[in-house]
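Below: one structure in structure tokens.
Subset of chains shown; positions unchanged.
Letters are used for the chains, namely A, B and C, taken in the order the chains are written, and counting of residues starts over at 1 for each.
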């Protein structure tokens, strides 16, 4: 999964029926080790994430394993809110 | 999903039978946060998108979840037309 | 899907049984908007493409949706021959 930072909201009135009711958010990918921000994309939120939060995002077909979106055209889903990341020096 | 800008049309007379009747469009990927244009690819349109519109594109196997293309060799589908994107400063 | 230019042929005598009889071609990815050539890979041809032709390539699991290769280890398939691409200035 990738680490992301929620940076905004997206609205689309005209869309595939199976996307109705899903919350779409702008997420900037963050490197899990260096914390560097990378490209941004759109993810469906399944855990009530808010702007500015650091989240766990499942991508590809795995994004559809989250509850209630099994048959939706979704390739990125916010599946967790990250409380803490601990990078070790003991490497 | 990724944000795209519809930039053109594509015609292919000789093609897989299951692609018949599908509208193929050229889409340039746009970074959802910086708005920078990235690489361009071909997507099937399922929502009546027009040239110049900003759209939501599902990729990979998720592209086949859109209605009526479950068994087509399609890896990118326009599944929504974006009305508004709001990037927050509250980060 | 991606736009490709067919640039060569590949022969492999020793291979998975399910690849037998499939035509393998070298394809260079072309950016659909800028026309710039990108990385090259191997695709199975399902539409009778020839060297130098511009083609439509399905990738990932979608590549296996093309007829007769449902259970083959194929991740890129030529599914159409592009007749014309029209990039619009009206953006």
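Operating definition for what follows: contacts are C-beta pairs under 8 Å (C-beta built on N, C-alpha and C of every residue); 3 or more make two chains touch, one makes a residue touch a chain.
Predicted model, so just to flag it, every value in this text is computed and none were measured.
*Asks:* To what total copy number does the complex in this file extend, with 3 chains depicted?
*Replies:* Shown in place are 3; the entire complex has 5 copies.
Criterion: only the chains that are shown with their structure count from here on.
*Asks:* Call it same or different for subunit B and subunit C: same when shared residue numbers make up over half of all numbers used at their interface.
*Replies:* Counting shared over all numbers used gives less than one half: different.
*Asks:* Taking the mean of the C-alpha atoms as each chain's centre, how many Å separate subunit A from subunit C?
*Replies:* Going by mean C-alpha positions, subunit A sits 31 Å from subunit C.
*Asks:* Roughly how many whole angstrom separate the Cα centroids of subunit B and subunit C?
*Replies:* The separation of the two C-alpha centroids amounts to 19 Å.
*Asks:* Going through subunit A residue by residue, note those that touch at least 2 other chains and give them in order.
*Replies:* Answer for subunit A, listing residues that touch two or more other chains: 61.
*Asks:* Can you check the complex and tell me which residues of subunit C touch subunit B?
*Replies:* Those residues of subunit C that touch subunit B are 1-3, 31-34, 38, 46-48, 56, 58-67, 77, 79-88, 90-91.
*Asks:* Sort out for me which residues of subunit A touch subunit B in the complex.
*Replies:* Contact set of subunit A toward subunit B: 5, 7-19, 24, 26-28, 39-43, 51-52, 60-61, 63-64, 71-76.
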